[in-house]
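Below: the structure, in structure tokens.
A single protein chain has been removed from this complex, and every other one stays in its place.
Take a look at chain A:
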């Protein structure tokens, strides 16, 4: 009980370090986005115990950005950083092994995650029928009307009580039964039911795979395990396949450039033809090649500005598939772009 309020990471690390001799667990109390890509590069393997799709996609894009490819499109083995991911909800769970470039990454199998159902606004506003409708009305509509400027905080008891009282009033108004404080918390906090045993099972499955990858003590999971424990016990393993056109873990969307184009011209072309990259809009892209910034907004802008005037063939070797990573405010995640070398102005084919 005395741990309540402290950093989860720090408490867990201290506990493990004191209990298991010879192990060194370092805690970082921060959001995963606060660490640069290089931080994640130092590890042999990454195990994910995340609670959202967005967080998983973020880690996925970081790890897949380390991927380099041979000329034939196969991944370079030394650039593969394995990930093991697990998740649970009630009696259900999954564990999966991601070897970027070999097994599907998150983006390849995004269709596995069903879209979150939201109630239509007209139902909430005009024809509520269930207690959840009443609660969401207060949460999404009434709060904004009656407590303008205040950010709703699920951990604030006064906020939650207000939410419950108003939801109960609305329910009474419409003759709907069933609004309770507990339900209000459940709906507003989107609490995912969690059972210690399912978490234990799935985390053990993940650790087992991680140990196998590290020690090669036995054959590994190929590659997605689904677990269902409510009616009997049932688990099934599916060998999902990569999406060869995946934006995140494949060699990338091709983008034609002339070797003589300056970096600025390449960037201009991306901004004026975003559809060529499969995007709707780009505002001010930052480009990097491997670990080096070619041009980056922000902290490195001044240092990389001179690159804008250089020909692209000077910054990126020709004659090989050259994969750049493009970052932009308008992109949900870094984009992998494979430069395709076009013929020069005078008709000569410089390289493929």
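Rule of thumb we're sticking to: a residue touches a chain if its C-beta (ideal position, glycine included) is under 8 Å from a C-beta of that chain, and two chains touch if they have at least 3 such contacts; residues count from 1.
Simple rule for what comes next: contacts and distances are computed from a predicted model.
For the chain that is left out, the UniProt protein name among "Elongator complex protein 6", "Leucine-rich repeat, cysteine-containing subtype", "Signal peptidase complex subunit 1" or "NEDD8-activating enzyme E1 regulatory subunit" is "NEDD8-activating enzyme E1 regulatory subunit". Within the complete assembly, A:185 is the residue of A:7, A:79, A:185 or A:265 that touches the hidden chain. Among the residues A:114, A:149, A:232 or A:298, only A:232 touches the chain that is left out of the figure.
Residue in contact with the omitted chain (choice from A:127, A:156, A:272 or A:314): A:127. Checked against the full complex, the candidates A:121, A:141 or A:204 give a single residue touching the omitted chain, namely A:204. Summarising the interface, chain A meets the missing chain with residues 1, 18-21, 90-91, 95, 123, 127-130, 133, 174-176, 182, 185-186, 191-201, 203-205, 207-209, 211, 218-219, 221, 225, 229-237.
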